[in-house]
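Below is one structure, written out as structure tokens; the observations come after it.
The other protein chains are all here in position, but one chain of the complex has been omitted.
In this document, chain identifiers A, B and C correspond to the written order of the chains, with residue numbering beginning at 1 in each.
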Amino acid sequence: MLILDDTQTLLKASAADFLAARSPVKALRALRDAGAPEALDHALWEEIANLGWPGALIPESFGGSAIGYKGMGQILEESGRVLLASPLLASSVVATGLLLRAGSPTQQETWLPRLASGEVRAALALDETPRHAPDTCRTLASAGTDGYLLSGAKCFVPEGVGADLLLVVAALGPVAGLADPVPETGVFLVPAGTPGMDCRALRMVDSRNAATVQLNEVRLPATARLGEGKPVQEALSFALDAGRIGLAAEMLGSAEEAFQRTLRYLKLREQFGVPIGSFQALKHRAALLYCELELTRSAVLAALGALDSLPVEVPALASLAKAKACDLIGQVSSEAIQMHGGIGMTDAEEIGFFLKRARVAQQIYGDAGFHRARYAALMGY
Amino acid sequence: MLILDDTQTLLKASAADFLAARSPVKALRALRDAGAPEALDHALWEEIANLGWPGALIPESFGGSAIGYKGMGQILEESGRVLLASPLLASSVVATGLLLRAGSPTQQETWLPRLASGEVRAALALDETPRHAPDTCRTLASAGTDGYLLSGAKCFVPEGVGADLLLVVAALGPVAGLADPVPETGVFLVPAGTPGMDCRALRMVDSRNAATVQLNEVRLPATARLGEGKPVQEALSFALDAGRIGLAAEMLGSAEEAFQRTLRYLKLREQFGVPIGSFQALKHRAALLYCELELTRSAVLAALGALDSLPVEVPALASLAKAKACDLIGQVSSEAIQMHGGIGMTDAEEIGFFLKRARVAQQIYGDAGFHRARYAALMGY
Amino acid sequence: MSQLDDFKRETRTWLEAHCPSSMRTPMPEDERCWGGRRASFKNPDTQLWLTRMAERGWTVPTWPRACGGAGLSAEEARVLETEMSALGCRQPLFGFGISMLGPVLLKYGTEAQKQAFLPPIARGEIRWCQGYSEPGAGSDLANLQTRAEDRGDHFLVNGQKIWTSYAHLSDWIFCLVRTSTERKQGGISFLLLDMQTPGVETRPITLISGASVFCETFFTDVKVPKAQLVGQVNEGWTIAKELLQHERGMISRIGRAFGGAIPAVEVLAQRYLGDSAGRIQDPVLRDEVTRHAMNDRAFELTLQRAGEESAAGTANGGLSSFFKYYGTEQNKRKFELILKCAGTRALGWEGEEFSAEELAVCRTWLRSKGNSIEGGTSEIQLNVIAKRVLGLPD
Partner (left out) sequence: MSQLDDFKRETRTWLEAHCPSSMRTPMPEDERCWGGRRASFKNPDTQLWLTRMAERGWTVPTWPRACGGAGLSAEEARVLETEMSALGCRQPLFGFGISMLGPVLLKYGTEAQKQAFLPPIARGEIRWCQGYSEPGAGSDLANLQTRAEDRGDHFLVNGQKIWTSYAHLSDWIFCLVRTSTERKQGGISFLLLDMQTPGVETRPITLISGASVFCETFFTDVKVPKAQLVGQVNEGWTIAKELLQHERGMISRIGRAFGGAIPAVEVLAQRYLGDSAGRIQDPVLRDEVTRHAMNDRAFELTLQRAGEESAAGTANGGLSSFFKYYGTEQNKRKFELILKCAGTRALGWEGEEFSAEELAVCRTWLRSKGNSIEGGTSEIQLNVIAKRVLGLPD
């Protein structure tokens, strides 16, 4: 199914209404101008939590609203439309998704209800290179007798500032007695304030929340290891894919909105006595953007559907959706500025916010090149 | 100097006049329809020889006209404009250039005067893969007591059909007594009719002359080896670069002509009561082609100049010129068909000949991707 | 409902009894039945099947009986289709007569015209072609100049049509002709004429890819009885627009089929550039191939989504121009990319040095260039998207 059912249609419409009223683009401007690196309107987050969005993927037994990925995708698309600054993606999709798939019963009981209520915000600390490379992990977790010692650094953690819980990916150190052990990856639940962990805000161009994290001999109990010993690689991969798809939905919403704003401007702005949207060269370029929007929409819908019900297709469709969304938003945001002309270059006009968010979103969880390479590998060519 | 001197300007103009009169595009159509795989008008070739073009690079002491590369480039550009079918590039630039730089005195005395007079046509038998890969050579030359034994196959030899002399690139077989010899490349002069060499015509889409060559234990005297023992790798590389630059000049001429024809059509063809060239989308696309033409022209002129007087710049500029020419002609020839509409799809209209030649020319001596990779390697990134 | 059940049962029984077994196998292209005076039947069952189906009116099941049809309701026709599909029965007859001209005559023809033309169409006796485009009237079709002068009891037709597919194999042609120069669209009429009429000449067109189904058709003082005018004089444009819409729909459906029998880019890229594990060795081409394959996938998903939207009644009208535009441009890119991967192997025109597939790649590459021209150029599609979907001003 590449179309929405009635519930999803309704959810999308109500999300759109809520966000347009409570968090239009000027809300992001206000957060930026206020300069708080957390870039979060706490009152708004509470309202969002009341709508059940943070618990969209969480079963009702843990206090979630069990909306599912496709429904969550609609919320994210609408959040992209207004450039909502929130931890919905990083916390409620990625971190939550990881706990859902790999958390031990105790871990789930501890964290899921608080994630569902929005009380806790979590973030995945993964990337150690300026470009997403999930297989590069130099952060080391050395196993001791009563737990682990984490050391390393994460250079880009979306929504890491003020997160209550970090899910830190680390390579498990050599196990004594094994000569040439296969390196294994673990994820560690590190609550904010754990000694040795230093989280610093990055002032990114999109005015959203991102952090670097230093880990200096962070001492953790054995129970801090996600899954408490069970392999988590597959869950990590799934949660990352969920993040990619969710982000693709968000980017689709941003692209759609930037495109609509540009269309409005093309119809409104007159030069040489006619609306500039009557110039054929601009018309054709707008039509090309429309084509890319339609293609991306299909890819995103297919990928969201797979998260809910066709997991075997998730990796390829995640890369398809994210790659298309990256290319789309790159093209739309650049064309939007050009078509807005001088006014688009001013900070007073909102279209620039879409350009800025676009480039950060392209990088998060892998850019188009990353996902084409991954798709090719998945397809075997 | 990126502009022509007076002599070169005059040469270009007279070449243009001669070719327009003696070999317009319909001459290629006639050759194609006649079906002779040699694709050569012998009477025309004689006239061309009388103009001194085959000897353009050959010193006067060997009977050449010593026009130089930049002058030859102008002839080739004009030959591209009319899609001239001739061995000027393969024989008079590449094979001749190789003999000039690496031939022993005897070899030069034997062949250069006959190449200059047009009596002999030579071709370089190099490629063994469908895409140009000059470092891939499986054709083997085993050294014996009184000469060499050549075995192998060449899959694409431009102007190989009816060539009087093939310059065959072969890897030199292991020398007895050396345990792990470094493979060395040699070039062998193989006159047509040498037993064991089988040359078959390829009916290519551009209706030009190309062949496959089978070499089955072709027995050659030691004197058949180009340079008679001296290393030829550098000369081969230079001659290939000369071929790339000469071909880029030819492609520039073809692109320029296809573009001019398209512009004429845009001005002439009316739909909806106006010339279609008044539609802004087509105007902008035409202007983009113009930009690419200007860039390529500069690259070709710089590369031709380097062949004459700045050899250290030749490899990089050869790759620059060929890569730009490949991209240019790909874009121009495709746009030319689209802008000609239905009529451009008919065999009766000549624009299709430009498209067909374009794709073959793109492949010869390396396509844009090959030359970008080579340029990057030359630049060290 | 029980009536429909009866019909279903009878249909199944009749099909099982009368459809020759060779007509219940997948149809090779050269056994497709176009009918016409010069029809030849490679498989004699094809003719038998046509005759049997035509007798029952089932070549055009929803047409009235008097016109050669079976007068089926839409429901009954759907049942027939389902049953034929269930048994794998081939469609007995193809062509512009049943798909395009028939519906026009049913709507605009006089009683006499219906009686004269529809039964032979239904029986596959007359093969029709269409005469629309002219050398000066391509994207701007209404600019057509083929004149039909009123000479009392007949029109005298002079002019030239182009891109008349299969004209050299057809018996009759339906044409747009100019009957007035006063107004552009308002001076066009819709005329039927026998290709054997003196003064009609047709010539196949050779394309850059070789022989083609397209022809040029010339009219020199061709006398056409006035009875062969469909609709009113100068009101042919209304009919033309309906037919064009129909044609555009067809082309958008076949958008993805343009590549024909040539394998996907990634398959050929693996063949020409793959290592033993199938991994494409050139990383830059691998990236390009992947980009293409991903766009193919997104395009397929969009076709699927459009189908679902259409079924759900939430269809977005703009997608047909999108499919025509993107499908044809994507097909052109496909072949350009294959050429890059296969190098000189994809550039053979003829001869035994190339495999049949390699030669087909080259020809289909050339032919693909026409995809973005025929049936409404890419530029026209982008205009339509800009205007109708995006609402950008003229």
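Just so we're on the same page, a contact is a pair of C-beta atoms (placed from the backbone, for glycine too) under 8 Å apart; a residue touches a chain by one contact, two chains touch by 3 or more.
Note that the coordinates shown come from a computational prediction; the quantities given were computed from them, not determined experimentally.
*Asks:* Could you list, sorted by label, every displayed chain in contact with the chain left out?
*Replies:* So, spelled out: the chain left out of view touches A, B, C.
*Asks:* So which of B:A123, B:L172 or B:A302 would be touching the chain we can't see?
*Replies:* Once the missing chain is taken into account, the touching residue is B:A302.
*Asks:* Quickly run down the residues of chain B that touch the omitted chain.
*Replies:* So the residues of chain B touching the unseen chain are 1-3, 263, 266-267, 274-275, 277-278, 280, 282-284, 286-288, 290-291, 294-299, 301-302, 319-320, 323-324, 369, 372-373, 375-376, 379-381.
*Asks:* What residues on chain A make contact with the chain left out of this view?
*Replies:* Residues touching the hidden chain, for chain A, are 127, 129-132, 155-156, 200-207, 210, 212, 270-273, 279, 281-282, 330, 334, 337-338, 341-348, 352, 355-356, 359-360, 363, 367, 369, 372-373.
*Asks:* Provide the residue numbers of chain C that touch the chain removed from this figure.
*Replies:* 283-284, 287
Everything below uses one rule, namely that only the chains that are shown with their structure count from here on.
*Asks:* Comparing centres built from CA atoms, which chain ends up most distant from chain A?
*Replies:* The chain farthest from chain A, judged by C-alpha centres, is B.
*Asks:* Report the inter-chain centroid distance for chain A and chain B in whole angstrom, where each centroid is the mean of the CA atoms.
*Replies:* 52
*Asks:* I'd like the Å distance between the centres of chain A and chain C, where a centre is the mean of that chain's Cα atoms.
*Replies:* The separation of the two C-alpha centroids amounts to 46 Å.
*Asks:* Rounded to a whole Å, what is the gap between the Cα centroids of chain B and chain C?
*Replies:* Chain B and chain C have C-alpha centres separated by 43 Å.
*Asks:* Where in chain A do residues touch two or more other chains at once?
*Replies:* Each of 280, 283-284 in chain A touches at least two other chains.
*Asks:* So which bits of chain C are touching at least two other chains?
*Replies:* 379, 382 - these are the residues of chain C that touch more than one other chain.
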